[in-house]
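A single protein chain has been removed from this complex, and every other one stays in its place.
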Amino acid sequence: MINYVIRRLLYMFPLLLGVNLITFVLFFVVNSPDDMARMHLGQKYVTEEAVSKWKVERGYDLPLFWNDSQEGVGKAEKTIFFEKSVSLFMLKFGRSDNGRDIAADIGQRMWPSLAIALPSLIIGLLANISFALLMVFFRTSRLAFWGVTLCVALMSISGLFYIIGGQFLVGKLLMLVPISGYDTGFAAIKFLILPVLIGVVSGIGSGTRWYRTLFLEEIEKDYVRTARAKGLSETAVLFRHVLQNAMIPILTGVVVILPLLFMGSLLTESFFSIPGLGSYTIDAINMQDFAIVRSMVFLGSLLYIFGLLLTDISYTLVDPRVRLS
Amino acid sequence: MVVYWTDALIFLLAIAILLLGWRASRKEHLRRPWRKVAQNRVGMVSLVVLLFFVVIGLLDSIHFYPDLDKGSEQQSGEAISLFDKWVTPIRLQEEKSYSAPFASRLFAKEMIEQPNGQVVWDYPRLKYGGAHLVDEGVKKSDILALTAGGMLKGLGFWLLVTSSFALIRWRSLSKMRRNLGLVLNGATTLPLRAITLTILFLSLCTFSAMELAPHYHLFGTDKVGQDVFYQALKSIRTGLMIGTLTTLVMLPLALSFGILAGFFRGWVDDVIQYLYTTLSSIPGVLLIAASILMMQVYMANHEEQFASLALRADMRLLFLCLILGITSWTGLCRLLRAETLKLREMEYVQAATAMGVKRGVILVRHILPNLFHIVLISIVLDFSALVLAEAVLSYVNIGVDPTTNSWGNMINSARLEMAREPVVWWSLAAAFSFMFTLVLAANLFADAVRDAFDPRRASD
Partner (left out) sequence: MSSFGRYGAVQIAVIKRFFLVIWLGMTALLMACSGEPLNNPYSSEKQATSKVLYSSFSERPKHLDPARAYSSNEYAIIGQIYEPPLQYHYLNRPYLLEPLTVEKMPVVHYLDKKGLRLRQEASEEQIQWSEYVISVKQGIHFQPHPAFARSQEDNLLYHLLSDKQLEGVSQLSDLKEQGSRELTAEDFVYQIKRLVSPLTHSPIAELMKHHIEGLSDFEKTTEERYKKWQKNHKNGGFFDLRQADISGVQVIDRYHYRIRIRGKYPQFKYWLAMPFFAPMAWEADSFYAQEGLIEKNITLDWYPVGTGPYMLTENNPNRRMVLERNPLFHDAFYPRMGEEGDREKGLLDDAGKNLPFIDKVVYILEKESIPYWSKFLQGYYDASGVSSDSFDQAIEFSGEGELGLTQAMAEKGIHLQTAVTTSIYYMGFNMLDPVVGGLTERSRKLRQAIGIAVDFEEYISIFMNGRGIASQGILPPGIFGYESGSEGVNQYLYDWLIDRPKRKSLAIAKKLLAEAGYPNGRDRETGKPLVLYFDTTSSGPDDKARLNWYRKQFSKLGIQLVIRATDYNRFQSKVRNGNAQLFMWGWNADYPDPENFFFLLYGPNSKVSSGGENASNYQNSEFDRLFEQMRNAEDGEERLSQIRQLQEIIRRDSPWLFGFHPKAFSLYHDWYKNLKTNLMANNRLKYQRIDSELRNEKRQAWNHPVFWPILFIVLLFSLLAIPVWRVYKKRERETAL
């Protein structure tokens, strides 16, 4: 087990190196450091001198991958790629292109993202499971058919509509919650109600359907038939056997996304102007702040790989039959 | 005649699907699940709706240059499609700004100079919408009359189509009478009643729209006075392109890598696993953003190749499909790898290997056909997800070209309209209803296909 974990952890390095390489190629082909400098220096009165000065200061004056002017290892070391990647691996995100410390920003913006994502996940999970159970319970009646159709209908609506509609109805027409914004501490609750509600509602279609299939698969199994044959009531079968056994795939499915909750939601955050990591990323894309985007890509990949690892481990914990080798 | 890249590819895809369908129809084991799909009422209704969309999309993919002699064409120099030609009146009927559905006047007041030189502040009449009305009071009855006329035509068209089908199929009158009873009771194995009713509904809608659209703006007009109904229809092509061409890109990658990894294992497997884990661990949006930016730079540097706006927009659409394909093949690849691993341990494969059949032959003969259901299911499931993704990408400005008609672009600009007072709701509503119909139909059809092909769900 420990061996396996260590091996997986080591495997992360080549993966992250690949991630770094891909993003790096993409971003430097797109924007030469010259473009970046002009973008950040503003529009009026910019000269070549100022541009080169900016590049030197940010360390963008080196060659991209290979430095011919250096000796030996320096050929690979004194390049933008090497210098920027190494610090990422040490989790030193450095400064954004306009001079802010990225790690500090991430540390600060992580919390609002979590404040939305975590309640959405938990409430969503509860809602989805209960609806799915209801549908399984009534699986032979017309109710279930309409339930599934409703789910498909809900799935077919773009997330943008949920956000636009929710904001329009609850915020503007009914004036029940502030339309957008954020606050610290408990004052944040009134800002969170609507995004969380929208998060739950927009996920209910696909979530319910997914759990329904899980339960249905479980309900066909022999032990359930046995239990029913013993005379257990339908409710008891559902709660005692089906739900309990379906917990394994449910839990492992949740575990894999847990680390990614930190990354926040791009759409919700920018619509509700919540200062989380999602809106941070969007801003960075729009401002073409390469340093931030690179850090976020790295962080996202890291968390994803970490989530995969967690899933594997949680499998062994909940299901003793699975052995990691 | 102009052939854009996406046009060529979509027709290629259509032909490929037809060929595959023809081949499949001759093999009994492949016909069985399809028959099951055909018996699914919801699935068939969705399929009819989907086909309706596909026809519009395909019509919209045959481009040519309009006759320049007519001169009055507003957008001379740009190619138009067969579909454009068909809907020409609504394509060219541009108002000045917003107008509500079926309105005969603009949505906002303006200074109007009257014939006697006096200037009044009022809602001006539209240039096209309801322009044929002398008295606006009769608008309602006019609309009703037009709709009724359209419906009648639609009914006639439907009768023509269904009766000729019946004639071809059942030949004799007595057979027809017998079968008609079955159809009306919904007792046929093919859900003919549902299918014909859907066709009736669609033809009623189409013909009423065709009657109404030249005289009114069915979904109003947008900020610069373009007909919203026209935009929504044009967006169908974009949605279909994204949904289908992406799979065209993704499929070869996923198939070849998935099978190779599962079949050869060892270092090949390691390399491929490394490749897709790396790719899938990069947040997709960021990868797409970077690639779209890259392509814009390429187009800026090679201007001479992209002389017209339409060509640029087309390249961007193609590229978006490409990049979406690259980001989305990993999921299918993983599935195929797992399945291949399973298949290669099967007795018949083992036997073939033992008998010295070449590995290439085993791959093509024994493994590939048995992966077909997984591929099919994931394609139909991905389709709707991709159509939905387009909207989100357009919101972040990394979607299709802003000049391309797409539901995402419509939603994106409609966002601001929701803050108006009174609300301009029709752009959003049009985008919503079209997109919802397509995605719902695709989802329902996907369900039917999955139920039929997935062996695990056979009992469901």
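We call the chains A and B, going by the order they appear; numbering starts again at 1 in every chain.
In the analysis below, a contact is a pair of C-beta atoms (placed from the backbone, for glycine too) under 8 Å apart; a residue touches a chain by one contact, two chains touch by 3 or more.
What you see is a predicted model, and the numbers here were worked out from it, not measured in a lab.
Enquirer: Can you work out which residue in B:111, B:134 or B:355 touches the chain that's missing from view?
Expert: Once the missing chain is taken into account, the touching residue is B:111.
Enquirer: Specify the residue from the set A:177, A:219, A:263 or A:308 that touches the hidden chain.
Expert: A:177
Enquirer: Contact with the hidden chain only, please: which chain B residues?
Expert: 74-77, 96-97, 107-111, 119, 121, 223-224, 226, 293, 296-297, 299-300, 303, 307-309, 312, 397, 402-403, 409-410, 412-413, 415-421
Enquirer: Spell out the interface residues on chain A facing the chain that's missing from view.
Expert: Counting over the whole complex, chain A touches the hidden chain at residues 31, 35, 38-50, 53-54, 98-101, 104-105, 108-109, 134, 137-138, 141, 143, 167, 169, 171-183, 187, 190-191, 228, 232-236, 239, 270-273, 275, 279-280, 283, 287.
The working rule: only the chains that are shown with their structure count from here on.
Enquirer: Centroid from C-alpha atoms only, then distance chain A to chain B, rounded to Å. What do you get?
Expert: Going by mean C-alpha positions, chain A sits 29 Å from chain B.
Enquirer: Which bits of chain B are touching chain A when the two form their complex?
Expert: 42, 274-275, 277-283, 285-287, 289-291, 293-294, 297, 384, 388, 391-392, 395-398, 407, 411, 415, 418, 423, 428, 432, 435-436, 439-440, 443-444, 447, 456, 459-460
Enquirer: Inside the complex, what are the residues of chain A that reach chain B?
Expert: For chain A paired with chain B, touching residues are 14-15, 18-19, 22-23, 26-27, 29-31, 149, 152-153, 155-161, 164, 168, 216-217, 220, 263, 266-267, 281-282, 285-286, 288, 293, 296-297, 300-301, 304-305, 308.
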